[in-house]
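Missing here: one protein chain of the complex. Every other protein chain is in place.
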Amino acid sequence: MSFLRASSPHAHAANNTTKVMQTVLLATLPGLLALTVFFGPGSIINILLALIFCLAGEALVLRLRKRPLGFYLRDYSAAVTAVLLGLALPPYCPWWVVMVASVSAIIIAKQLYGGMGYNPFNPAMVGYVVVLISFPLQMSQWPSPASLLESLPSISASISQVFTGQGLDAYTSATALDIVKQNNSQLISQVYADSDLLRSGSLAGAGWEWVNLGFLMGGLYLLYKKVFTWHAPVAMLASLSLFALLGYDSGSSQSGGSLSLHLFSGATMLGAFFIITDPVSSAVSNKGRLIFGAAVGALVYLIRVLGNYPDAVAFAVLLMNFAAPFIDYYTVPRSYGHAKPRKATEKQEP
Amino acid sequence: MDISSLHPLVLALLVLGGLALVFGAILGFAAVRYKIEGNPIVDQIDNLLPQTQCGQCGHPGCRPYAEGIANGEEINKCPPGGQDTINSIADLLGVDAPELDAEHGTESELSTVAYIREDECIGCTKCIQACPMDAILGAAKQMHTVIADECTGCDLCVEPCPVDCIEMREVEVTMQNWKWQLPSPLAAVNSDIIASDRQTPQETKQEDTAA
Partner (left out) sequence: MSQLIYPLRGGVHPPENKQQSLQSPLRRLAIPGELVFPLAQHIGAPAKAVVEIGDRVLAGQMIAEPNGPFSAAIHASTSGTVSAIEARPIPHASGLWGDCIVVAADGKDESIDFVGCENPFKIDHESLIEKIRHAGIAGMGGAGFPSAVKLNPPPNNNIDTLIINGTECEPYITADDVLMQERSEDIIRGCTLLAHILNGPDRILIGVEDNKPKAIAALEQSLLKLAAEDLPGIDRVQVVSFPTKYPSGGEKQLIQILTGKEVPSGGLPAHIGIVVQNVGTTVAIWEAIKHGKPLIERITTVVGESLKEQGNAIVKLGSPSQFVLEQFGFQEKSCARLIAGGPMMGFSLPDSRAPIVKTSNCLLVPSHQEMPDPAPAQACIRCGHCAEACPAGLLPQQLYWYAQAKEHDRLLAHNLMDCIECGACSFVCPSSIPLVQYYRASKGEIRQAEIEKEKSDRSRQRFEFRQKRIERAEAEKEAKRLARKKAAEAAKAKAAANAGAAKTAPAADPVAAAMARVQAQQSDPAEQLAKLERAVNNARNRLNSAEEKWQQAEGDQKAKLESRFKQAQLRLQDAESKLHDFKQQSAGQNPAPSNPTSASPTTPLNIDSDDPIERAKAKAQQRLSMSPLEKAENNLSSLNDRLKKAQEKASEADDDKRAAMEAAVEKLKQKKTSLEKEIDELKAQAPLKENTATAETPVDPNSIDDPIERAKAKAMQRLNMSPAEKLQNSLQALQTRLAKAEEKAASADEDRRPAMQAAVEKLQEKIKTVEQEITEFKAQEEPAKPAESANESSGIPLDAASAAIEKAKAKAAAQAQMSDSEKHAAQVESLQQRIQKAQQRLDKATEEGNDNVDAFRLGLEKLQAKLKELESE
């Protein structure tokens, strides 16, 4: 009898990419729960729509590329993209916004670059930015948290809002970041006192703080599961905090906003634990991830405070995706038996 | 005579002319002093060619072809070197790598060496004269044989043999030259992922019969 011939190692750790993706999906649940509790079923509708469009788009391209559908759909990478996109888009946004975002994410940002593992940019963020730039009106309509409304939108009303643009009345309001951004004459304490949203929250406005705490929980779970290392998220949060502290300016009218506002509003935690930890489009080495995370944190703050857009995670991540190969280039570790790490420009003649 | 009193145009002409003379002299000296013997680009190209001297490119050897390339000939005429050689020459010359020109032959995956079926050899020495590598030993009316280590597999000796006793054999895999093969990159992509591809033929058969 002839036995199977294979290269060593013959043993394999119990993890695999599919399981990693499933764990990530599981970890988004606390954040999704918070979104649903405070903003209604809009995010769930977003996620479902994004799932449909993303999986359909992935299947279409795989078919065109003559790749086995089952094998690739089962790796859950498209599902993760869809869920992250659904979480990032404003609830109750029109269905076609979700569609454009999904198609951009899967077909343009992922498959056109060669599919999973080959995309230089985070697909969910590409999809988000495409619609953010294309449809600024729809993308700026964030609903008010439930505490400011009489009741949460019903499912049927939500669905009709998504598909027909009617069904919900006056459900939107400015987000915490919007409010701080638009302020240029009042002290921060006055802004907080004037805004229902900010006044009713304890950290960064009603609802938002809980959503971010939810994502933080999910992120800690992923850290515990060793899905990624601590380097990128910690670096990002640390640099964002540093900038927030430096720019707080004791709450003057020119203040960039408080530390808690920056950490717990907008997409900070979603970005820190679910976006910049995407291994494909971020830096590889731990040192590189520290640099990557820190740079994202800095960019987030700068764009939030100095830029035109109220939130900035997507732009910051995409900008740093550009820089990731460059970071890798200069953060090559020193190999065993070598006095110095390899120089980035070195190319050995065989 | 005061130089500054000259007409500016004349002055300019003088200065420029003087400069031209000085630099011309320096360049002329450098050209003589640092003259490079031979044409290094030809050497570099020749280094990349596989040195089978097979003549499939239409030149009587690798060096003439290297000279040809240096003079602007196509770089895709070398089947023994294959795409790898074309790529590295393209790299060297900074041009796009074309596909191998099928007119000159096709690339073969396996390297071969000539083998003389010795009891058929009539000792005509024709192959000896054809071998560019002096890799065939023999004498008139004596059986000939190939020094396998020196044979480049150019197959130039096959044609002249009057009794067709030379054949090209694949180089045998030995413990010395065995190496691991790259895993097929398509193993995951092709098909319905084929765990069966990783089984031994017997196992697949068993499954077939079971099914």
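For clarity, chains are labelled A and B in written order, and residue numbers in each chain start from 1.
What we mean here is this: a residue touches a chain if its C-beta (ideal position, glycine included) is under 8 Å from a C-beta of that chain, and two chains touch if they have at least 3 such contacts.
Bear in mind the structure is a predicted one, so any value in this text is a computation, not a measurement.
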Answer key for B:70, B:137 or B:168 versus the chain not shown reads B:137
Residues on chain B facing the left-out chain by the touch rule are 46, 49-53, 61-63, 119-120, 122, 125, 128, 132-135, 137-145, 150, 152, 162-163, 173-175, 177-183, 185, 187-188, 193-195, 198-199
Logged for chain A, residues touching the omitted partner chain are 1-13, 15-20, 71, 75, 77, 115-118, 228-229, 279-280, 284-286, 328, 332-338, 342, 346-350
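What we mean here is this: only the chains that are shown with their structure count from here on.
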Separation of the C-alpha centres, chain A versus chain B, in whole Å, is 52
